[in-house]
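A protein chain is absent from this complex, but the other protein chains hold their places.
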Amino acid sequence: MNMPATNPAVEPPISEKSGWDRAIASRSFLFGAAITFLVAAMALISFFWTPFDVTNLVIANRLKSPSVQFLFGTDHFGRDIFSMIMIGARNSIAVALVAVGIGMAIGVPLGAWAAAKRGWVDEILMRTNDVVFAFPSVLSAVMITAIFGPGAINAIIAIGIFNIPVFARLTRGSALSLWSRDYILAARVSGKGATRITVEHILPNILNLLIVQGTIQFSLGILAEAGLSYLGLGAQPPMPSWGRMLSEAQTMIALAPHMAIFPGVAIILTVLGLNLMGDGLRDAFDPKLRGEN
Amino acid sequence: MSWFLTRRLVSLLVTLLFATVVIFAVLEIIPGDPARLMLGINATEEAVAALREQMGLNAPLVTRYLSWLSGLVTGDLGTSLTYSSKVSELIGERIWISLPLALLALFLSTIIAIPVGLFAAARRGKASDTGIMAATQFGIAVPNFWFALLLVYIFAVVLRWVPSGGFPGWENGFWPALLSLAMPAVSLALPQAAILSRVARSALIEVLGEDFIRTARAKGLTKNQTLWNHALRNAMIPVVTIMGLQFAFLLAGTIIIENVFYLPGLGRLVFQAITQHDLPVVQGTVLLLVATVVVINFLVDVLYAWIDPRLRSSTR
Partner (left out) sequence: MSILSVENLGLAIGTKSILKNISFKLHKGRITGLVGESGSGKSLTALAMMQLLPRGSRTTGSIKFDGAELLDANEEAMCALRGDDIGMVFQEPMTALNPLKSIGEQVAEGIRIHSGASEEEVQKRTRAILDRVGLPFEKHPLSRFPHELSGGQRQRVVIAMACAMKPKLLIADEPTTALDVIVQARILDLLKELVEENDMALLLISHDLGVVAELSDDIVIMRKGEMIEQGDAIRVLRQRAHPYTAQLAEASTHQPIKNQNRKIDQHSEPMVKVDNLVCEYPGKRVSLFGKGVPFRAVDNVSWKMQKGEILGLVGESGCGKSTLSRTLLGLMQPAAGQIFFEGQLIGSPDGIQREAIVEFVQAVFQDPYSSFNPRHTAERLVGEPLFLRHAMQRSQKRELVVKALEDVGLAASDLAKYPHEFSGGQRQRLAIARAIVNSPKLIIADEPVSALDVSIRAQILDLIIELRERLGLAWLFVSHDLSVVQTICDNVMIMKAGKIVEKGSVVSVYSKPAHTYTSELIEAAPNLARAIELRMKENAR
């Protein structure tokens, strides 16, 4: 149905090109990006250098409080907590990043397909989505661990599965609204098929949204991974992981509270960094939030 | 019933059916023989075979699925391999910890988040708004089990006000039992409250920009009258959506939190069942949790229809 005459005073859209410029100018984005960069750098450096060798258990150094020598103190095996946090960052980032990658790689095409085809394809995909959505990642992880046993790979799969419907829904919803735009009609009038239109017109225009959601899912992935490895369902020893460091700290909480504090702070900072980045990007891209009086 | 709710009810049943297939299939692909697991490594082949026959494991896949499904309908979830009692009974005991815990957390999160969100929206752009938003940003980043550890350290280790964990049982008095759920509920609720208050704030800000708000003001309503009579109910729609989603997260979160506080709820049950390869228990608990999530989503839809007359009409 066409609309009757609209007001000539259609609000001109704000140029879409300067979204990234606005993001760079936003304080929360910059702050978030700085924290994220720091954590990522820490993880990378840990491949070459850590203050102490964490595979080397020195019982004499056990449960040392934070000091100049051991910046964040040591654990019950005498390992340097700062070094473990550095190595643990690798695990957290890798698990969350791959899980978001799985969610995007499967969810985005599915959502775009559903939006392009509509009808039965759409209905079936969305109902399946509902089913998957009913399994929070901890539950999927519980089931997967019950089958294959615990491990980082299974944590990735569990978090990844949960990410699929998130991206499928987002892609479908925003693609659907784009499909009704006149420029899509013009492309169809030019003889372009659904796949080509999706690649040329739909995906580039929802990329911003996907990046924002990706950042947010990344941070949720870090939290979920920490939860799973806290339960022992994630990365297995001797690979240090932030969640397991916390579960080990729990038994020592009366003796060595620093064992619990620092891995927690690491998680919080990483998640905070990613969320601030995501928020900064969303504010920069979302025209609705702009020009708000 | 309205078209919308009929559709949602059908969707609920289909989702549940799918979920049973998924969960049943999971049990099927698990390596190892449940009969052998039950009897132990030293059992004779004959004994295992006899038990397989008795458990109905030799029947075809579809038959077993259907008999499992008909069991579900009558409330029979099978028998635990390690506790030698019915799964439904085990769940029936444990649920009286997990469900109150999740509900308490949801309650806490809501009564904190909504006023905070509305206050921030009303003072949008001012220092108090900025401060609240920074605090919620921080709250979202805190893992609930770490927050739980912090609470244990402060209130159980340093101050010694409460025990660090465990559950006295409802039969030993309501208040002590509730008290033992207090710290777990708070640690579950706070991060969720941070999310919910952000949602409430942005929902209200969005509604306040709508045309009908201007219409209400043109009628002579004051800002406060407009807020209470027109904005709030419209802003509830996204808030209710997020609350529904959060309940799922809270239920799943109990699995972790019950392990922090040594609460003998569903979370501990399923967790121990995994380590002991007690698959019927895993299956039953997961199914129950998934079913709860699905039913909650349906209730959210009912709530939608109650809020929004557009969904109440008999046609679309």
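In order of appearance the chains are A and B, and numbering begins at 1 in each one.
We adopt the following convention: contacts are C-beta pairs under 8 Å (C-beta built on N, C-alpha and C of every residue); 3 or more make two chains touch, one makes a residue touch a chain.
Predicted model, so just to flag it, every value in this text is computed and none were measured.
Asks: Can you say which of B:Leu57, B:Val162 or B:Ile307 touches the chain missing from this structure?
Replies: The missing chain is touched by B:Ile307.
Asks: Kindly note down the residues of subunit A that lie in touch with the hidden chain.
Replies: Output for subunit A: 1-10, 12-17, 181-183, 185-192, 200-201, 204-205, 293.
Asks: List every residue of subunit B that touches the chain not included in the displayed model.
Replies: Per the touch rule, subunit B residues meeting the hidden chain are 6, 10, 210-212, 214-223, 225, 229-230, 233-234, 307-310, 313, 315-316.
We adopt the following convention: only the chains that are shown with their structure count from here on.
Asks: Can you give the whole-Å distance between the Cα centres of subunit A and subunit B?
Replies: 22
Asks: Please name which positions on subunit A make contact with subunit B in the complex.
Replies: Touch residues, subunit A against subunit B: 127-128, 130-131, 134-139, 142-143, 145-147, 219, 223, 226-227, 230-231, 246, 249-250, 253-254, 257, 260, 263-264, 267-269, 271-272, 275-276, 279, 288, 292.
Asks: In the complex, go through subunit B and note every residue touching subunit A.
Replies: Within the complex, subunit B touches subunit A at residues 11, 14-15, 18-19, 22-23, 26, 29-31, 137-138, 140-143, 145-146, 149-150, 152-153, 157, 205-206, 209, 248-249, 251-253, 255-256, 259-260, 270-271, 273-274, 277, 279, 282, 286, 289-290, 293-294, 297.
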